[in-house]
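Heads up, the thing below is written out as structure tokens.
A single protein chain has been removed from this complex, and every other one stays in its place.
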Amino acid sequence: MFLLEIIFTVGGCALAAGAVLILLALMGFPPGHILELWYRGAVADRYALADTLTKACPLLLTGLAAAITFRAGVFNIGAQGQLLVGAAMAVAMSTRLLSPHTPPLPGITMCLFAGAGAGAAWGLLASLLELWRKVPVVLSTILLNFTALYAVKILLHSYLQAHGTSAPQSSQIPPHFCLPVMMKYTSLHIGVLIAAAVAMVAEFVQVMTVFGFQTTAIGLNEAASRLVGIPVAARQIQAMLIGAGCAGLAGAIQILGVAHFMTAKIGNYGYAGIAVALLGRLDPMGVAVAALFFGALDAGAQRAEESSIGLPHETSNIIKAVIILAMLIIGAWSMRRTLRSGLWQQRNTETGDGA
Amino acid sequence: VQGRVFRMAFICSGSITDGGWNQDGRDAAVKVAKALHAKLSVLEHVTPIRATSIMRDFCRRHYGLIIGHGYEFLVPATQVARMTTHTRFAISGADKVEPGVTTMNFDLTQPSYELGALAAMISRTGKIGFIGGEAIPSVEACYKGFKAGARAVNPKIRVAQAYTSWDQVGLSKTQAQAFIQQGIDVIYQNVDAASQGVFEAVKSANRRHPGHPVYVFGCNGNQNNNPTCSRYTLASAVIRLDRAFMHVAILAKAGKLKAGVINETMANHVCIVVLNPKLLGRVITPAMEHRLVVIRKHLLAAK
Amino acid sequence: MSPLLELIRITRRFGNLTALSEVSLRVNTGEVFGILGENGAGKSTLMHLLAGALQPNSGQILLEGQKVVISSPRRAFELGIGMVYQHFKLVGTQTGMENLALFAPGGWWRGVSAEVRQTADRWRRELNWNVEMHRPVERLSVSEQQRIEIIKALSLGGRLLILDEPTAALTPAQVDSLLSTVRQLAERGLTVLLVSHKLAEIKSVCDRIMILRQGRMTLEAAADDVSTSEIITAMIGKDISLPTAARAPQGGRSVLELEHAEPKHRGRHSFGRDRSVLKAASLRVNAGEIAGICGVEGSGQIELSAILTGETDAAGRLVIDGIPLTKFGARRHLKDIGVIPADRQKEGLILPWSIHNNLALKAHDRRPFSRWGILRRRGWSDHHERIKRQFDIRAGDLRMPVVGLSGGNQQKVIVARELELKPGFLLAINPTRGLDVGAAAFVMQQMLTARDGGMGILLIHDDLDELLRLSDRLYVMYAGHLYETPWPDATRRQIGAWMLGNELESLRSGPRGDDGFRDRRNGPVQP
Partner (left out) sequence: MVLAGLGELTAEITGVIDIGIEGIMLSGALAAFLASFASGHGMIGLLAGILSGIVMAGIFAVTCIGMGADQIVVGTAINLLALGATGSFWMLFQNWTQSHNLVIHLARNEAFNRIPIPWLSQIGFAGPALFDQYGLVYFTIVLCGMVGWALNRTRLGLVIRGLGDSPETCAAAGIPVKLSRTLATLFAGGCAGAAGAYLSIMQTHSFAQNMTDGIGFVVLSLVIFGRWTVWGLISGCVLFGAINSLQQTLQTARYTSHSTVLHAMRHLPFEIFQMLPYLAALIALAIFAGSRPGPKYLGKNWQADS
């Protein structure tokens, strides 16, 4: 089966590449050269790889945010809002609340936790709305995304605003609160490691622990889970807390690791995260792979854009979309294939027993 | 850096097809690059978060000048500037001094002041309004100047202010309509791509009630002969980006570009007012024109 | 009589499982043809082929002599074949009428058309059922849904009626009336294919029967010529006898006490709901006994079980294993009691999951299956293998998803899971519904052994025979009221009468049933 998966994935890449080439040719760009740039930007050298990793980091976390909640049957679209809030909180912590004399390690930890906490709180809001007022999470999270955006803008104009400018941007994070960079001349920060660790833990929790078992059960059949005595509401809220926490953490890491200051334009990793999660089939490791994939896409796109050819941002968007679609189609196809063959096996074992 | 072809990069946060701030910037950059036989890379839709790594890449590849078109690139630039000697950074639209970075402070205050004055002269209702895409320094400067200018002519005038979005054309249209409904008859807008919405609102308002004309100002680019309602566009506050960029580019190429703020004002003819010739003499009476000239003199003398 | 339907060497495979191999049979016009077989024998599959839901891999179907290809359900309707599926095909959110209209042929623009109404009403009158046709079916009891299904099938297919385990959810009275209707229909020249696990009813109503075993036909005969044991042998290969319970000693400690319990609706929830039937129910279940509840569907059994499972908050007093549950609906107790739910697929199992996980669903968070919140899967497998052998779950590999099991085996998984933990109290709702004789007998046996092991069991069951066979004490539920019966010192006749609300005065406990609240759904049915 697994081999089959791989074969199909490779096939998917090939198909995607083909489609992209044609598309580029149609739009009058030298396809070969662009793909080469793409490759160079994504994986060619250590700089490229570092870039890919850096870009994958927030996607991984928001992806987890979606995956963890979806698994528990909580349809949390709010990663974007939770990310924003988390980022804002991290900024507040590092530039306002903490005294600049706080030593780095505790300082950074506190900032990260603050971010995660804020994200979780924002998510909890949605959960509580559902628990008490039966407001569907899908809906409240979408609305909370917009609310968060404007709320953060307000903060950036008032409390968080940098001194000496009227721009809606925070002052810079004190250097010793920024996440250490692991590789010179890149922004490959240790946040990547943190994200990876989180993913590992998530994977472990999901396959090995009671919590993972129960949440998955809930996601698949809530009524049955309830009847066997699994505390459904509690688990779902916990899942939301964890997921939203991841999203908040993503925000904090982006700020402390890459940007070192904040504006409301933080990039919509939240929405991308949903796609990442589903492409990774809601499985943490799958999500990690998907995140890397998306990261590579971004890195490559950037290189192709800044090159002398100057591939327009929009066009690179098209290419991304086409590639994703191709992956999806192939993925779905292969999945169905595996599923079928899986069924065959069950069946004949069954009758083999019955005979 | 002799012998090597001079490389410059232009990065902006929006879309270079927005028919406003970003597009003008791109065009200016292209023009400059042509003139200097420089190699130009253009990056649009750059979030501040991406900006840092992007700029670092550029200087790794020996770019001579990076133009960050928008205040949000100031901080990333400062960060990268620390670790590079060759690359120069020019940030447009910022109002702050940072080490190692040249900021071009496009100050529309004076032109807006003029427009405000003109608006006050023309408004019959004593209510005028300003629509911005986002509350950022360059935009807020417009409002400040506009208000001051209007007050200078008519102390009792009411100057409204509202913010919508750079992209959502519909939103700025409804906003403009809200203005007009409340009796505002001169609108100053700085919303780039969305300005079309404002023009639409003005156009339909004028079609509905020709008796009570509503006028509008253009901004950033020269929008006087916009196809929608140029007959009601009094004037535009224009930033001649090409001029500014050319200036810094030449310095940068010669390695003479100093860090610090360049105030791009009316004084060095970067930020100017362009009246709409179609309306000269008809709506904008010679008297008004003359008064504007006086005001301009004062402004220039003031600094 | 001319053969209406003729099947010639029909074969159907799923993947490389052969669900039906070379099945041939002839069904004459106007006869009632019974089909028996153990779970997974291929009965439903065969029926699906006739209803156009599946296509045969080989073989042909003749209708009145000429070859037909039943390419789709629509085609089946056109041919006059209507089917009642074992797992209902109803849109839960729509009313019975709407469901009929959904299936009815005709233009898309017309709503629930007049003729749909008329046909429906006609059948309702003929069957003497006044089913609630104007309420979303998901709010109706299983048996009501089934009746709607039957009405649907009748009004769709004029000639051949297929009933896949139709009596599974009906009370004896209802079964009788259904069977008599079946006969009436047959008199009128309608042909009926009847799939069932209940030999008695098959023998009583069918002209001829056929028996499937692992996809092959093992017996075809006139109903009167074969004895029950012959049938059973043909079905399972060996003869089995239903377990008979030795009465348990009375009066152990009580494991369940219910006093004046009835659903309490908070305003928001009660909105739109039909108001609860259940009225101040009081009952007790002692350790080591099986207390049965019999009653016509919709007399309040659903509400009662909903209360016990904390589905709905309730007023009154509930004591389980001596621990009073102060706030009902706090579902803590569900960990400590066993529940065999009414709908095995919706409430009992997680279909896409492996048998392993489904078996572990209840015990996974206790030692030795997990420790400190970490699952210890290694511990599971041999344990589950044991269970599998003990409950003889027909599955090759415990890692396969339970969807793949046929109804019977799915039920066994649930029973195994719930009994395995030896809870003090077990709530069992229709535990043998849809099981073949063998499986049913087995499940019943398991429950008896559990009882003798000291478990207190509350058994809510549609099948009166089995209920009486198992129960040590018996409650009758009528119009939402519980009455304790002197069973076993009572005749079936009396019980039947009580179930229909007659002579209740003679029973003690519980308020009288004369508070003007009559059960709307099941009107007077002649005993």
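In this document, chain identifiers A, B and C correspond to the written order of the chains, with residue numbering beginning at 1 in each.
In this section, a contact is a pair of C-beta atoms (placed from the backbone, for glycine too) under 8 Å apart; a residue touches a chain by one contact, two chains touch by 3 or more.
All of these numbers come straight from a predicted model, not from anything done at the bench.
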Among the chains presented, those that the missing one touches: A, B, C
Touch residues of chain C, complete complex, unshown partner: 14, 51-54, 72-77, 85, 89-94, 98-99, 101-104, 106-113, 268, 271
Residues from chain A at the interface with the omitted partner, ascending: 27, 129, 133-136, 138-140, 142-147, 150-151, 153-154, 157-158, 271-272, 274-275, 278-279, 312-322, 324-325, 328-329, 331-333, 335-336
Contact set of chain B toward the excluded chain (per top definition): 15-19, 127, 129, 135, 158-163, 165, 167-170, 173-175, 178-179, 181-184, 193-194, 196-197, 200, 227-228
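The working rule: only the chains that are shown with their structure count from here on.
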Touch-based graph of the chains, sorted into line, ring, star, complete or other: line
Chain B and chain C: spacing of chain centres that average the CA atoms, whole Å: 75
Chain A to chain B touching residues, read off their complex: 47, 51, 54, 157, 162, 164-169, 172, 185-187, 254, 258-261, 263, 265-267, 302, 305-308, 310, 312-314
Footprint of chain A on chain C - complex, ascending: 14-18, 40, 214, 268, 309, 311, 331-336, 339, 341, 346-353, 357, 360-362, 364-365, 370, 373-375, 394-397, 400-401, 404-405, 417
Residues of chain B that touch chain A when the two form their complex: 9, 13, 15-16, 39, 41-45, 47-50, 52-54, 56-58, 60, 71-72, 74-76, 78-79, 83, 94-96, 134-137, 140
